[in-house]
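The other protein chains are all here in position, but one chain of the complex has been omitted.
Right, chain A next:
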Amino acid sequence: MQGIRWLSYTRVHLIKKHKLPPRPKFTPSLESQCEEKFLHGGRGPGGQKINKCNSKVQLKHLPTGIVVECQQTRSRDQNRKIAREKLALEIERANTPGQSGTIREKALQQWHQQSKKSKERKAKGKHEQHRQERELQELEKLKQEQDIIKSMMGS
């Protein structure tokens, strides 16, 4: 009966954390469909005359017109990577019917609810404690992901 639990008379397939649909990937073929811009605010002289610590990366997916930006870190290299993750996520979202997130996000939500229920149910053995710690870490990751999404909506 692994992976199956009886919930109010309905048989439900449990979401396994390690079997979640993967995070959308930014593939080399996506790279070739993108236009990248670096925005440093204003024209001005630049070079040695000024020292700007921000570097905003803007990535546009030409076929869909989706645009993402990132200036989260001080590293242009990092910002470029994050922008690519964001874009992959956005493209996946656009490709997912309905508006409540990607397949992965839905699965994560479901997993979240399911583990909350099971937490209420189960006793706290040592084994359980371990599991919960792991779960907390996963939740943390989930939260981070949601933060990324939020900050994307914000900026």
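As a working rule, a residue touches a chain if its C-beta (ideal position, glycine included) is under 8 Å from a C-beta of that chain, and two chains touch if they have at least 3 such contacts; residues count from 1.
Everything below uses one rule, namely that contacts and distances are computed from a predicted model.
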In UniProt, the chain not displayed here, chosen among "Ubiquitin-related modifier 1", "Geranylgeranyl transferase type-2 subunit alpha", "Intraflagellar transport 27" or "peptide chain release factor N(5)-glutamine methyltransferase", goes by "peptide chain release factor N(5)-glutamine methyltransferase"
Contact with the hidden chain, among A:K19, A:R74, A:K116 or A:H130, goes to A:R74
It is residues of chain A that touch the chain not shown, namely 37-38, 40-41, 43-55, 71, 73-78
